[in-house]
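Quick one: this structure, given as structure tokens, is what I'll be asking you about.
Of the protein chains in this complex, one is absent; all others appear in place.
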Amino acid sequence: MTAMQAMPPSPTAPAETVLELRELVVRTQSSPAKTILKGISFDIAAGETLCLVGESGSGKSVTSLAIMGLLPKGILEVARGEIHLERQALLSATSRQLRDLRAQRVAMIFQEPMTALNPLMRVGEQIEEVLVMHQRGLSSGQRRERVLDMLDQVQLPDIERVYESWPHQLSGGQRQRIMIAMALILEPRLLIADEPTTALDVTTQQQILKLIKALQQRHGTSVLFITHDMGVVADIADRVCVMRHGEVVETQPIEALLRHPRTDYTRQLLQAVPSLRPRPAREVMSPEVVLEAIELEMRYGGTSRWQRLRGQSGTGKLAAHDISFALRRGRTLGIVGESGSGKSTVARCVMRMIAPTGGGVRVLGKDIASLGRAALKPHRKRIQMIFQDPFRSLNPRLTVGASLIEGPVNYGTPKAEALTRAAELLALVGLPEDALERYPHQFSGGQRQRIAIARALAMEPDVLVADEAVSALDVSVQTQVLALLADIQQRLGVAVLFITHDLRVAAQICDEVMVMQQGEIVEYGPAGEVLGAPKHAYTQSLMLAAPGRHWDFAGFKPLDEVYRAERPGVSLAR
Amino acid sequence: MFSYCLRRCLAAVPVMIVVALFVFLLLRLSPGDPAAIIAGDMATPAQLERIRASLGLDQPLYLQFFQWTGALLRGDFGTSLMSNLPVTQLMAQRLEPTISLALFSIVLSVVIAVPMGVVAAWKHGSLIDKAVMSLSVLGFSVPVFVIGYLLIKLFAIDLGWLPVQGFSRLSESGFLPFLQHAILPATMLSTIYIALIARMTRASMLDVLGEDFIRTAHAKGASEKRVLFKHALRNAGVPILEVIGTGFALMITGVVVTESVFNIPGLGRLTVDAILSRDYPVIQGLILVTSGVYVLINLAIDLSYALLDPRIRYQ
Partner (left out) sequence: MSPISSSAPLIGARRLRLWPAHRPGWAIIVAGVCLALIAMAAVLAPWLAPHDPLQMSPASRLQPANDTYWLGSDAYGRDLLSRVLYGARVSLTVGIGSALIAVVIGLPLGILAGFFRGLDAVVMRVMDGLMAIPNVLLAIAIVSLTSANLWTVMAAITIPEIPRVVRLVRSVVLSAREEPYVEAAISLGSSLSTVMWRHLMPNTLAPLIVMATYICASAILTEAILSFLGAGLGTETPTWGNIMSEGRTYFLIKPSLIFWPGLMLSLCILSINLLGDAARDRLDPRLNKRGGER
């Protein structure tokens, strides 16, 4: 199932082509029309998995919608080209023919399992609807039988109960399984999966990927898999088609692509993937502890009056419990965990966006955990935050200059002086000086993240808290921003508390790593130890679930080969 | 679900208290002598004195409030200045025409407006959509009495199809005469309501049609009709129900004007008579009752969400 084992599809018989795209051009219906897809061509053979890879704006999702005939009406249209599904021309099909095709011969699953199901219909009914629409002859008993069988195939527990469930009662992973069941119940020839695991945690992601692969093999389905994640590509693809700005850059079998990319773009894309191997440890700059958490606890919601009336105890959710750590000047501490692990809660407590319900937070030795709004002000300066979403972290109505000087002016710096300093900071983060006069919407996501970093640095803080600060960025931009952070840390000696779900990023930027699960620390230590040789079962499972963990992308070879070269006889295989 | 319903019901209580408090304070804090306002212009000093005592004006404000709400809860809304009858009795006499007219109009509005909104959203941007939206803006903008007189001029005077004014009780003379008399007032009353509901249906449907699960339904190969009615309309339901509830306030205003234009002996007509004779106890009673009905209707609608949406049901 890994890239190493990936075989060319059915080597015995010449593979029949299931989907064929020829010079597909899609453009906007606005005037002037903008071309989104500039002549895309590729094929998918029976039983094959083709990965469509690209950064945001590459047109990979538009490609999938065009195949399904689901381009948003009045906004996008196919201008030229051909799409053939098993030799049937899709673009000239009537809408009636297209409807019959969907679910029967081509099906699709989407990125957001949380919103892709109708919230007002039981999930069993939603799967059954496919049968109602496309298999007229079945009795309701037979339909139910088929649905239950499909629920069993997507490995859901307690299928009778799941059949009767509402979408909101299921987790994200379970909902994605429902989507898969719905897509595959009529055994279509082609499954289009548009970033189906991007919104899921790594362990769930791994399970869903395995499931898709297993069902694909059982039913002989071809899969068009759209993703931005090279790790996922390495795990599941037979062939890869790299897209950029609406064009196909190159198409190659997976192993060939990973070892010998033909174009510079693909090479850059691969090199930008951070390695899972922790970087070598850095020397301790200074023994001074700038940020310390002591048995921090955060409990949301106490016992309501109504619950007390009914004699229930507090159902308040313990979002973080017994969190202790120390961060030294110039070091980076990573907090790693899946969604709901409490890592962001810790960040918000440390920032004093919320007041922790127990324990202490010391900034430069001073406990700020229970300070009031006014008493907090002098300490706010010491600790600054960089947010996840670059599009929402800057006030759209203020110029970049106004955003940058807001903090220093609050602390009494004269405006002119603050502006001079702001210009220097922009240079430091690699932006031109005239950016001061411009507004956030004139910048790209990566640039805005640089501005946000400059804004934090304007306060000359001792600690930067970065909450998933590079998660919303494309890999190439992500690399640049991470390099900038490292550079700034070197120059200014600021300490960084880096919250992330991405083990690769953590391995490359952190000195120490703290792994959290359900509000508690499960493992805490130097990055080399925690990520290099995890002791706790949970950390191990996280590392095992990391997609593409056997591949050194930047080195263009499998990790096994790397290890064999370094330490003959030792293998990563566990 | 039980706790949801209970919470909704409990939430209605402070709203009613605020309404009562507001109506109470309105009289006490108005520039004139409350007793004189209650008693009217013709009152003798002795009458004034009696009313002062019954209002308890010499007592602290909060005691007055408790006494007053206590009386309200016992059904004592005071006495009309004009007829000397209890306000509750006056209102009871006028209840039937108003309720039959209002129900008729609500049903008429929903039956017309919801399909209008659905079609407009489905054919978004088309001529039909533009027509529906234009009609809806027009419905908002032309004052209800202007519509009333236009209807009278056209259907009653020029064409002579329907009676100009008056009312025929459903309980006394049966359905056909009722319909004959009610059709013009109900149309007049429905106009703004139809505009409101059609607009909200369209907006809510457009919102839902942009959701991911609609794309899923299309990807399953569902027909337009199926997507529209089986998937979209129910999901668009909550805002539509909500606007039917909040729009009821417009209905109340409409009833006052409509009954005045068509000379219908209902609560609205009672309101106008009370205004003209400055019969404050009656006005006060009408405010309390209509606000109470408004709160109850919106409570009923809140509770109906639970039937519509499993996420609320399992809260």
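Labels for the chains are A and B, by order of writing; each one numbers its residues from 1.
Basically, a contact is a pair of C-beta atoms (placed from the backbone, for glycine too) under 8 Å apart; a residue touches a chain by one contact, two chains touch by 3 or more.
This one's a predicted model, so the numbers in the text were calculated from it and none came from an experiment.
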item: Of B:V18, B:A71 or B:L85, the one touching the omitted chain in the full complex; value: B:V18
item: Selected residue (touches chain absent from view) among B:I128, B:I275 or B:L303; value: B:I275
item: Absent-chain interface as seen on subunit A, which is shown; value: 28, 30, 36, 56-57, 59, 61-62, 70, 72, 74-76, 111, 351, 353, 373, 377, 380-381, 383-385, 387-389, 392-395, 397-398, 406-407, 410-411, 441-448, 452, 455, 459
item: Sites on subunit B contacted by the missing partner chain, in the whole complex; value: 14-19, 21-23, 26-27, 30-32, 37, 125, 137-138, 140-146, 149, 152-153, 157, 196, 199-200, 202-204, 206-207, 210-212, 214-215, 239, 242-243, 246, 249, 252-253, 256-257, 260-261, 271-272, 275-276, 278, 280, 283-284, 286-287, 290-291, 294-295, 298
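We adopt the following convention: only the chains that are shown with their structure count from here on.
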item: Approximate Å spacing (C-alpha centroids) for the pair subunit A, subunit B; value: 50
item: Residue ranges of subunit A in contact with subunit B within the complex; value: 68, 70, 74, 98-104, 107-108, 110, 112, 115-121, 129-130, 133-134, 166, 168-169, 179, 182, 306
item: Residues on subunit B engaged by subunit A in the complex (per definition of touch); value: 3, 125, 211-213, 215-223, 226, 230-231, 234-235, 308-311, 314
